[in-house]
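Dumping the structure here so I can ask a few things about it.
The other protein chains are all here in position, but one chain of the complex has been omitted.
What follows is chain A.
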Amino acid sequence: MTTTAPPDDSRVAVGTALDFTPKPGAAPATRMILAQAGHEVRLMLRNPEQLLLTIVIPALMMVLFSGESLVATSGPGKRIDFYAPGLFGAAVLSTAFTGLAIATGFERRYGVLKRMGATPLPRWGLIVAKALCVLCVEVIQIALLSAIALAMGWKPHGDPLAVIVLVVLATGTFAGLAMLMAGTLRAEATLGLANFVFLLLLAGGGVIIPLSKFPSGVRHVLDALPISALTNGLRDVLQHGATLPWANVGILAAWAVAAIAVAARTFKWE
């Protein structure tokens, strides 16, 4: 019952000649993933709220806390040697948890994930692209914060590989928790709660207040938080020259497995 198209259609010829003749096909997976990751990095760096959270706040804290005696530090050593690892932890938390949770919450709300589901980019590819995006922003953050810290006389120790292990495990944990939150709450609730949790963890995760300041009962609980494992581990390496802080790596690995498993079970794309 195919009806033939009307012969000639001079109206259409007016615009640019476009040929819609089907020629379908997905781009190679690597190209799709890199394109998606680049697209997401550009969007994240263009968003003023995200920049404030991930770049401006950690950088300001680095300058303020390390330069002036606003907060008493524990133990010997320069203030910057205490704050630089803590604020690296804050930077990772801001991108992998708060930033990712808020962005994903609104992507669900606006139907962006649904639309992406109609493109050739598979879901696993989207997840890999988001992970690359987060890691890429973290590299920018840590490079910037390191430059500020070095300018303020920071002398890092330890093995950079150990830093990478800690950051990757923490990123997995925070990203899992972010997806859990974004996948179950409304976008506005995610926005509020992700910021609130960020502030709580800044205070209670060994970022700016040494955990030794807390009563020992509370401290044991706080030590088991992923943010504390990250900041404790980073200090073990960067401040005290440890090769690989096994206890903290273990805590982070357990959190990462649990967070990703729960997020994978609960996350809804629409």
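To be clear about the criterion, contacts are C-beta pairs under 8 Å (C-beta built on N, C-alpha and C of every residue); 3 or more make two chains touch, one makes a residue touch a chain; residues count from 1.
What we mean here is this: contacts and distances are computed from a predicted model.
Hidden from the displayed complex is a chain whose UniProt protein name, among "ABC transporter ATP-binding protein", "Integral membrane protein", "Cytochrome c oxidase subunit 1" or "VWFA domain-containing protein", is "ABC transporter ATP-binding protein". Across A:His39, A:His157 or A:Arg186, the single residue that touches the chain missing here is A:His39. The omitted chain makes contact with chain A at the following residues, 1-3, 5-6, 9, 11-12, 15-27, 31-32, 35-36, 39, 42-43, 46-47, 106-107, 110-112, 114-115, 117-122, 270.
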